[in-house]
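Note that this complex is displayed minus one protein chain, with the remaining chains in position.
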Amino acid sequence: MTEPTIRPTGIREVTFGPGVTVMTPVNLYECTIGAGCFIGPFVEIQKGVVIGPGCRIQSHAFICELVTIGRDCFISHGAKFVNDTFRGGGPARGDRSRWGATRVGDRVAIGTNATLLPVTICADVVIGAGAVVTRDITEPGFYAGNPARRLRGVEAERS
Amino acid sequence: MTEPTIRPTGIREVTFGPGVTVMTPVNLYECTIGAGCFIGPFVEIQKGVVIGPGCRIQSHAFICELVTIGRDCFISHGAKFVNDTFRGGGPARGDRSRWGATRVGDRVAIGTNATLLPVTICADVVIGAGAVVTRDITEPGFYAGNPARRLRGVEAERS
Partner (left out) sequence: MTEPTIRPTGIREVTFGPGVTVMTPVNLYECTIGAGCFIGPFVEIQKGVVIGPGCRIQSHAFICELVTIGRDCFISHGAKFVNDTFRGGGPARGDRSRWGATRVGDRVAIGTNATLLPVTICADVVIGAGAVVTRDITEPGFYAGNPARRLRGVEAERS
């Protein structure tokens, strides 16, 4: 019987700002995590990801290569980012020229079990639980559904 | 380089009934888990949660503070609860007055990758895989979709 190669997860070559808390087990590698962030258990954050200060990355979240997240964001439990949209009819299989990047602005809250394709999201956006974000979001507000649509402004809700 | 604070997951101050099985790693703390429950791997159950006897909580499930679950329920793989709906335009950041509670009745089955906002669900309800439950459910039956809607009665299916 053949034995597989076992590679334990862990924290490898991560640049942390001061005051970060990490619940283990996690799989974090070659990424940058800003001051005061909290990283929950069962999270994976991949190479090159940059997370601004003051963010919470909750349990079961997955943040892939080519994602940048602003400050004071909240990435809820099970939320996952995508860089490979299978364009061309299948997975890119490591061909990064076929991946897309995601940029999340400051004070963005992403709901539980939400899924984000490669998009740009402006500051002060709220993504509802279970949403699938397939397009850029350029206006603050509350977005939900599959695919995600704008339901209302955030300001209305704040008043 | 700054070092983060590492906090390993585990089982901390949990009240178990007799005959419970837990697959590790999990993150269970300050909660109550009834007799005969099964808790799968990669599960997080937070402070104050009460789970009745005879429940199965499957892998990758997440059960947050303010959730109460009845007896003989089935919480499938990746199903996740929400207490903070970002009302007010963003995360409550620990302000529990802005969280909502969830109460799940007896014999409720919640499908794989389902997401539940703070709601009350009566007994004998089935939530389909991938559903996003955004409103109270007061009538037994089968609910699915995003947002979840009632598709049919459970009794019809039983016959």
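Each chain gets a letter, A and B, in the order it is written, and its residues are counted from 1.
Everything below uses one rule, namely that contacts are C-beta pairs under 8 Å (C-beta built on N, C-alpha and C of every residue); 3 or more make two chains touch, one makes a residue touch a chain.
Keep in mind that what you see is a predicted model, and the values were worked out from it rather than measured.
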Touching the hidden chain in the full complex, which residues of chain B are there? Just list them.
11, 15-18, 20-25, 33, 39-42, 56, 59-60, 74, 76-78, 107, 109, 111-113, 124, 126, 128-130, 142, 145-146, 154-155, 157-158
Considering the whole complex, not just the chains shown, which residues of chain A touch the missing one?
1-9, 25, 27, 42, 44, 60, 62, 64, 78, 80-82, 84-91, 113, 115, 117, 132, 146-147
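Following the convention adopted for this analysis, only the chains that are shown with their structure count from here on.
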Whole-angstrom distance, CA centroid of chain A to CA centroid of chain B, is 22
